[in-house]
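This is the structure, below, for whatever I ask next.
A single protein chain has been removed from this complex, and every other one stays in its place.
Entry: chain A
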Amino acid sequence: MTSATTDGPAPAGHREAPRRGRASGGDLRAGLLFLAAGAALNAALAAAGLWSDFAWPAIGASFVLLVLACERIGRLVPVKGRAAYERTLALGFPLLVLVLWELAADSGFINPTWFPPPSRIGAALWDLSTRYDRFSGTTLLGRPWLMPEAFSKEGWAGIWALVAESHVFATVARVLVGFVLGAIPGVLLGVVMGLNQTVRLMLDTTLSAIYVLPKIAIFPIVMLMFADPFGEAPKILVVGLSVFILMAINTMAAVRGIDRVYLMAGRNYGARGWSMLRHVILPGALPVIFSGLRMALGTAMIVIISVEFVRAKQGVGYMTFYYWEVLNPEKMYAGLVVVMILGVLLTYALQWLQRRLMPWQK
């Protein structure tokens, strides 16, 4: 019926416009239809009293319908609004999950004692950030609001006293020191292994074997290697060791993956030894090294949090485990949230470094 109008002897420009209009109208209708279908499905199940019996299939189906709806609606977004649309999708979905979690906990559908709603976790996080724990003499962030006064009274020593009581500082410091102390020699060994077959053959198997060991399992041995087994050194070392092994393996692969023709070009134009390393091998391996660093950062976080679970008097991992032991799930979850935030922030920092060091990659 409608096709009769478009097939008619209208000028080409006129034929395009209604067709596009029809298609986009179709997308909008289909999108809304998918949303309505999702709502209807859940409502029908709830009305029949069957929702909780079929919770997982219902959630799965709702998710699929939501994806279909978003795809259709996404087609309507003009090119200019594309970035905003993508951001909305990336942030909106986690937000939706949080809202649903909140509703589910409030309605008693999930047990709010063990799965406290996000609002209560948020409140716990605020509480942790603003309160000084007299019992352990620690805070989460180091009470930044006291810092100006402390600085005017005692100078840097005053600031340091506040920072030193912070869980976040303890964890971040251990991760960063361990990361740097592990990554630099790891990359250097990886370069040697990538270039020299003998070294590679001698060490490759050993490194692969140590790589798969859970670092928490060798932590007791690491502790024994130090005069003060409960101090910072063993914690930093075990982080450094994990990063070292991973970076050695990763950098070896990175160096071996450099196209041979770049090495030949470097040699032919006079690069030798250090200049070869500086101008050809390191930049050639850098993209792969950075993806390795990103993994190593994740590993470092995992290792330090698990070490802090068992052996620490300070740190985000210690704090998280402590609140679990005293049966305060809200604060335990708040601790986990802090771990995630730290992971995201450190990854951003690494990406910033990557952009600085590799300007040739967009």
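We take it that a contact is a pair of C-beta atoms (placed from the backbone, for glycine too) under 8 Å apart; a residue touches a chain by one contact, two chains touch by 3 or more; residues count from 1.
As a convention for this text, contacts and distances are computed from a predicted model.
Visitor: For the chain not present in this complex, what protein name does its UniProt entry give, out of "ABC transporter ATP-binding protein", "succinate dehydrogenase", "Alpha-D-ribose 1-methylphosphonate 5-phosphate C-P lyase" or "Octaheme c-type cytochrome, tetrathionate reductase family"?
Guide: "ABC transporter ATP-binding protein"
Visitor: Taking the entire complex into account, which one of A:264, A:310 or A:353 touches the absent chain?
Guide: In the complete complex, the chain left out is touched by residue A:264.
Visitor: From the list A:113, A:275 or A:291, which touches the chain that is not on show?
Guide: Of these options, the touching residue for the absent chain is A:275.
Visitor: Tell me which residue among A:284, A:317 or A:335 touches the hidden chain in the full complex.
Guide: Counting the whole complex, the residue in contact with the absent chain is A:284.
Visitor: Could I get the residues of chain A that touch the absent chain, sorted low to high?
Guide: Considering the whole complex, chain A reaches the absent chain at 259, 261-262, 264-265, 267-271, 275, 279-280, 283-284, 286, 358-360, 362.
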